[in-house]
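All protein chains but one are shown in place.
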Amino acid sequence: MKSHRKELWFETTTRRAYLNITSQVEAELRASGIREGLVLVNAMHITASVFINDDESGLHGDFERWLEKLAPEKPYAQYAHNGYEDNADAHLKRQVMGREVVVAITEGRLDLGSWEQIFYGEFDGKRRKRVLVKIIGE
Amino acid sequence: MKSHRKELWFETTTRRAYLNITSQVEAELRASGIREGLVLVNAMHITASVFINDDESGLHGDFERWLEKLAPEKPYAQYAHNGYEDNADAHLKRQVMGREVVVAITEGRLDLGSWEQIFYGEFDGKRRKRVLVKIIGE
Partner (left out) sequence: MKSHRKELWFETTTRRAYLNITSQVEAELRASGIREGLVLVNAMHITASVFINDDESGLHGDFERWLEKLAPEKPYAQYAHNGYEDNADAHLKRQVMGREVVVAITEGRLDLGSWEQIFYGEFDGKRRKRVLVKIIGE
């Protein structure tokens, strides 16, 4: 069994953002030389998400409005977590969107459906944060 | 390390549906000959879900009503994604229910709790769509 590990770093200019990281995960897969296995891609921060959905800006706007309805950022005082921080909403939004994805590797490629793209979902940005790519297989 | 890959195809007669696919995943596990490892089961479409919950029709009706409350299908115009399409709600519902499950394989069997069953959750059906089963182990 072979394994490969890489941290990807991101710093968004806005509090919330969706970044397509599919090509960066593909680059790690090529670097690993692994042909059959699994890749785990997870946020290493608890106010961010890695998820798979559509690379369509209208949908990303829908995500923004929908998540703000389910877990609004403001007023900050509505959350007990916001004593010293203001990011409780980001912890909740990340639960809806998920921490991680696991993707199959087949014949040296990410085994994704036609429209599946891997995103980093940032809910408390404007600082450097990490995603872990871990690949195991042969 | 051995690996096994299979696509399962589904075409529901309704826009939304929940199909128990546990026995199909078990059949792939038997076909793989793998005794210890992990199986990844994921929707290959971004308007569908694979999740684990109870095979109880009352609960499935509860899912339907609950998801419609969290991310209503209509009016279509409430979503920016719905310019050429009408399925933005399906992209949102799938985030709540999840894209994939990873299940342990122990002594050649799916290592599930007593009531755990694997479901394909369709949120934009009436067309042929795929689920990926990828098994790795020994």
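The first chain written gets the first letter, and so on, giving A and B; residue counts start at 1 in each chain.
Following the convention adopted for this analysis, a residue touches a chain if its C-beta (ideal position, glycine included) is under 8 Å from a C-beta of that chain, and two chains touch if they have at least 3 such contacts.
The structure presented is a predicted model; accordingly, all values stated were derived computationally and were not measured.
K.L.:
Have a look at A:Arg16, A:His45 or A:His60 and name the one touching the chain we're not showing.
P.N.:
With A:Arg16, A:His45 or A:His60 as choices, the missing chain is touched by A:His45.
K.L.:
Hey, which subunit A residues sit against the chain that's not shown?
P.N.:
Touch with the absent chain occurs at residues 1, 3, 5, 38, 40, 42-46, 70-71, 79-83, 88, 91-92, 94-96, 98-100, 102, 130, 132, 134, 136.
K.L.:
For review purposes, identify every residue of subunit B that touches the missing chain, sorted by number.
P.N.:
So the residues of subunit B touching the missing chain come out as 1, 36-38, 51-54, 56-59, 61-63, 66, 70, 96-98, 101-104, 106, 111-116, 136-138.
In this text, only the chains that are shown with their structure count from here on.
K.L.:
With chain centres taken as the means of their Cα atoms, state the distance from subunit A to subunit B in Å.
P.N.:
Taking the mean C-alpha position of each chain, the two centres sit 20 Å apart.
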